[in-house]
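Removed from the display is one protein chain of the complex; every other protein chain stays in position.
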Amino acid sequence: MNPKKSLFTLVLVITVLATACTPAAQPTTLVQPTAVEPTKAEPTQTSASTGGRKVATFLWRQEFDSLSPLYTSMWFSTTTWELWNCYAWYSDEKNIAHPRLVKEIPSTENGGVSADYKTITMKLRDDIKWSDGQPITSDDFIFTYKMWIDPKNTVSSVRPYDLIESMEAPDKQTVVMKFTDPFAPWEAQLWKGLLPAHILQPVFEKDGTLDKAAWNAAPTVGCGPYVFKEWQSGSFARFVASDNYWLGKPKIDEIFMRFVPDDASMLNAMKAGDGNLAAFPPYSDIPAYQKAGLNLVTEPSGFNESWFFLINKDKGHPAMLDVRVRQAIAMAFDRVKLNQDLHYGLTKVPASYWDALPFWNTPPMQTYPYDPEGAKKLLDEAGWVVGTDGVREKDGKKLVLRYGTTIREDRQNVQAIAQQELAAVGIKLDLASYESDVFFADFANNGPAATGQVDIQEWSDAPAFPDPDIFYWLCSEIPTTEKPSGQNSFYLCDPELDALIEQQASQLDVTERQKTIEKINQIFHDKVYWLGLWQDPDIWVFDSKLQNVKFSGVTPLFNIMEWDMTQ
Amino acid sequence: MTRYIIRRLLQGVPVLIIISMILFALMMNMGDPVAAMGGRTITRTADRERLKRQLGLDKPIYVQYLYWLVGNDWTKVDLNGDGVAETPGTRKGVLRGDFGTSLSIRGKSVVQVISERLPNTLLLMIAAEVFIILGALLIGVYSALRQYSLWDNVITAITFIFYSMPIFFIALLSMYLFGVLFKQWGLPYLPTVGMFDPQIGQTPGQVALHMVLPVLSIALISFAAYSRYVRSTMLEVMSQDYIRTARSKGLPRREIIFIHALKNASLPIVTVVGLDLPLLLGGAVVTERIFAWPGMGRLFLDQVGRADTPVVMGILMMIAVAVVVFQVITDIVYAWLDPRIRYGT
Partner (left out) sequence: MTTTTATPGPIAQLTHDVLEAPPLTLRDLAWRRFRRHKMALFGGITLILLVAYALVGTLIYPESYANHNDTGQALQAPSAAHPFGTDPIGRDVLARTIYGAQISLLIGLAAVTIETLAGILIGALAGYYGGWLDSVLMRFTEAMLIIPEIFLLIVMAKFFGNKIPDINLFGRIFSGSVIVIVVIIGLTSWMYLARIVRAEFLSLKENDFILAAHATGTPNLQIIIGHILPNSIAPIVVSATLGVANAILAEAYISFLGLGVQPPTATWGNMLDNANSYMDTAPWLWFFPGLLILLTVLSINFLGDGLRDALDPRSRTV
């Protein structure tokens, strides 16, 4: 009996050792399952290392590829710039712009914008400093501009700095930018992030490029309320409150960003209190977050989940050339029900591409109502007759459309729903879903959308929020072998639309521009070049420990220094 | 024997080269690294063209492979887009130890990226492997000795229940149970994600605590497979004549099991362990993703999703070299364990 017993006890002992016994050093803070009075202070903090420090944990779904303003366009990276870097101006929760580095935002009234709209002058504040105490001057702006346009730097996006003809600094507090042509979206796209000339100029002179600068991954000198402390690959990044910020010291001592790629893990972590804030939870998880007593804020940022149509007589399905078919598609898909059921009424159907920018959606568009009978009538009128298998056909060609999007679960759900609803009016949808780097690959890389293999393309996109600028539908953007990176995967060339798009980009006069956009809006609606599924706002989830929390759709963490944390 | 070893290692070299070519070709067709660089919106046309040129992605595939293998500092590249190559390249190529820089993690070299993640993975996987081997040996031997008994069936049933659940399910379920529910019920609980608690800092105690759930998830699933192999070979060996002879000679039970039987039964186990060891370097993709553990598996998955060829090729070549080396070691251990095995001249 002995060998049996000893073996068994050994197994038992190992199993017990492997399961968790909490060591004594766990922090004593307990998570309240529901939001109770947040000011209930815990008597003792046994963790001596923090000693009452306020550390907010943010759960980030994607890790940054770089922190430098030059080298990344990732949302999860650009949002951190509001912590440790600085913008010339920011937007509040109503998306109204306010100056930060400049004394006031340049405009035609104060002379910041010249009469011909080509020169913009910025007057900087004189009390702005880098985190090491050095003053921020126009030299930094000139240096940043030069680094953007230098071909030796592999920057993520040169626009709009390549549209600047020249930039000068008459004195330390003035920056003058001359554009080649009037550039209407300048306020939305310029000066989101600054490079410290006194740190990086020597690096550039030594290496000939900034690509390998240590500062890109460890920007120890910044100009925001927080200073970068540490970034451990794959794991976390830390930002501590800056002592030198000219607007004062933030209330939360440290922001700890943990990278958690999985949705369900993020949900569990928030429920357990291992995170204080999370961004972009999937809609399907929202009831779970609400049940756990967490706060939810949605902030429009101009993004709309959209259907784009391949409209081209060579590449696309002949049915898509007929506007009646496209209108029928719009009427056969009950998008209101989609928003109510799948998104718990948190989002609405956008009638216009500029739905989140009411000023540019004037007069407001009305979306096509859900009317399957009307859709059927239109299709009959267009000559597409229901065949024996329930699918419409005309001249021997069946009305089968290829519908493609990425593999995100909620998109796959939408695909199933759309397939069923359009089948009810006789349109068959072939579903396909791809990983995003495959789906958005360009013409040279055989991207399915770019090579014209997808009739209905779905993804979420925005104008240059808060600016209304768009560019996809330009004829010049159609991909060809000579121009393989073209973005017009709809192969659509409508000369009238083309002219209007070009025009609005150069109109700095707001009233003129509004009229142009109104015309574009109308074309989008009448010709159904674009169909909105839902308005796709930024979604934030945070627990009751965080106070004074506000978000903006343009500069999300704009008031981070006012945030506070209860223990 | 030494000739055999040297021959095997030399045979590995052309294999590595061929594999690198196949993998490179596959990676090239797997997606567009520039497509995701625009962030939340799609990359603009002018930027795409420029980025491709600057990153060397506009060259034909065999040229890119050549640059990857032997570098481009012996030729010039065109950085400013005028069509004329004027700047000397800076890459030395894999054969000289330069695995290039990552396409998506800007500015970091592949070696840097991998070496940041490797220790975390090794920590997790070695702990899991040790746990699995010990547990499997115990369970397997016990099951073989007590074939068809109640305990054999119960243990078999339990290990198989864990074996038949997908790992993401076990991981999430254990995270939910021990991380969320236990905390709500006021029981001692485990942390959910990450390597340590930011309030406390990265101490060995914290890391060990955060390792419990991931290691458990990985181990629970593998117990069944490993212990079945141990069990089945132990059963075969135990019915052999020489075991019966040893028993009739009056040798103590423990000596029979562990010295005579187990040594002969260990061939398949050596096979499986020898094959698994180099793959430890790849990490546990799903477990790392769920527990937000910053390891190689997650790196691999993330970078494949962004079509970051240099990093993925770096990881694969590292695993390739490890597999070749470990195959040779496994064969040597075979010969030591089973003197009947002879290798051809």
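The first chain written gets the first letter, and so on, giving A and B; residue counts start at 1 in each chain.
The working rule: contacts are C-beta pairs under 8 Å (C-beta built on N, C-alpha and C of every residue); 3 or more make two chains touch, one makes a residue touch a chain.
Fair warning: this is a prediction, and the values are worked out from it, not measured in the lab.
Novice: Check each of B:75, B:153 or B:203 against the chain that is not shown and name the one that touches it.
Specialist: Considering the complete complex, B:153 is the one touching the chain left out.
Novice: Which of these touches the unseen chain: B:145, B:215 or B:286?
Specialist: The one listed residue touching the chain not shown is B:286.
Novice: Return the single residue from A:99, A:135 or A:282 that touches the missing chain.
Specialist: Missing-chain contact among the listed residues: A:282.
Novice: Touching the absent chain in the whole complex: find that residue among A:354, A:434, A:490 or A:563.
Specialist: Only one of A:354, A:434, A:490 or A:563 touches the chain omitted from view, namely A:434.
Novice: For chain B, which positions touch the chain that isn't shown here?
Specialist: Considering the whole complex, chain B reaches the absent chain at 11-12, 15, 18-19, 23, 26-27, 29-31, 148, 153, 156-157, 160-161, 163-169, 172-173, 176, 224-225, 228-229, 232, 235-236, 239-240, 267-268, 271-272, 275, 279, 282, 285-286, 300-301, 304, 312, 316, 319-320, 323-324, 327, 334, 338, 340-342, 344.
Novice: Identify the residues of chain A touching the omitted chain, counting contacts across the whole complex.
Specialist: Touching the missing chain: residues 263-264, 267, 282, 284-285, 287-288, 291, 337-338, 341-342, 404, 407-409, 412-413, 415-417, 419-420, 431-435, 438, 448.
Methods note: only the chains that are shown with their structure count from here on.
Novice: Where the centres are mean C-alpha positions, what is the separation of chain A from chain B, in Å?
Specialist: From the centre of chain A to the centre of chain B is 34 Å.
Novice: In their complex, what parts of chain A are in touch with chain B?
Specialist: 3-4, 7-8, 10-11, 14, 18-23, 25-27, 30-31, 33, 47, 49-50, 55, 57, 59, 63, 65-66, 68, 71-75, 77-78, 151-152, 154, 156-159, 162, 211-213, 216-217, 232-236, 238, 254, 256, 258-262, 264-266, 268-269, 271-274, 303, 435-442, 445-447, 459-462, 471, 477, 483, 485-487
Novice: List the residues on chain B that touch chain A in their complex, please.
Specialist: 29-52, 54-55, 79-81, 87, 101, 104-108, 113, 116-117, 120, 131, 134-135, 138-139, 141-142, 145-146, 151, 172, 175-176, 178-180, 183-184, 186, 188-195, 197-201, 205, 209, 212-213, 215-216, 219, 253-254, 257, 289-292, 294-295, 298-299, 302, 305-307
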